[in-house]
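The structure under discussion appears below in the form of C-alpha cells.
Of the protein chains in this complex, one is absent; all others appear in place.
And now, chain A:
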Amino acid sequence: MIRAMLVINNQGKSRLAKFYNYTPVEQQQQLIRSIYSVLCLQPENVSNFIEGGLLLGPDSRLVYKLFATLYFVFVFDSSENELAMFDLIQVYVEILEKCFSNVCELDIVLNYGKMHTILDEMIVGGQVVETNSDIVMKAVEEISKLETTTAGAKLISKSASLLWG
C-alpha cells in the first residue's frame, strides 16, 4: 500500500503531506526532513527510486519526481510497482495541470483543500482507486461547483435575511 504522499519544495518546506497510516506530527516532520535531506543530495540523472532501510523503515521505498521547484514523493511498500508509482506522480501532476493551467507552487499552497480533494479521488486508504484523469477531474469539478453554489446560496440567503430580517 501507499504509506504517504508528500510534496516538498526545493527548500525543504512541505507543501502537501498525507499519511495513510496515522503518524504523529513530530514523526511526520522528521520523516519529511530526512526525506528532503536525501532528495536534495540526489544528483541529476539518477534513478527516481530510493530504498527505505534506515530512512523509512523496513520494506519501504520511495519514488520522487522533481517538477520545477517541487518534489512529489510517494512512500510505499513492496506490494506496489515502482514504475507505476512513478507514473502515478505523473497522473497527479497532469490532473493538477488540468485544474490550474500552468500549475505553480503558489497554486498548490493556496489550493490546499483542492490538492487533497484530487488526491482523495485517486487514493483511498493507501490504495490507488482511480487513475483515469478525466474521471478524477469530473469528480473534482463537481465538488467545487457544488461547494460554490451552496456557499453562494448561503451568502444569498444570509444577505436576504439581513435585508428583510
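Operating definition for what follows: a contact is a pair of C-beta atoms (placed from the backbone, for glycine too) under 8 Å apart; a residue touches a chain by one contact, two chains touch by 3 or more; residues count from 1.
Basically, contacts and distances are computed from a predicted model.
Chemist: Which of "AP-4 complex subunit epsilon", "Glucosidase 2 subunit beta", "Collectrin" or "tRNA (adenine(58)-N(1))-methyltransferase catalytic subunit TRMT61A" is the UniProt protein name of the chain not shown?
Modeler: From the choices "AP-4 complex subunit epsilon", "Glucosidase 2 subunit beta", "Collectrin" or "tRNA (adenine(58)-N(1))-methyltransferase catalytic subunit TRMT61A", the unshown chain carries the UniProt name "AP-4 complex subunit epsilon".
Chemist: Tell me, which residues in chain A touch the chain that this view leaves out?
Modeler: 13-14, 16-18, 20, 22, 25-26, 28-29, 32, 43, 45-51, 53-54, 79, 81-84, 86-88, 90-91, 99-101, 106-107, 109-114, 116-117, 120-121, 124-125, 127-135, 139, 142-148, 150-151, 154-155
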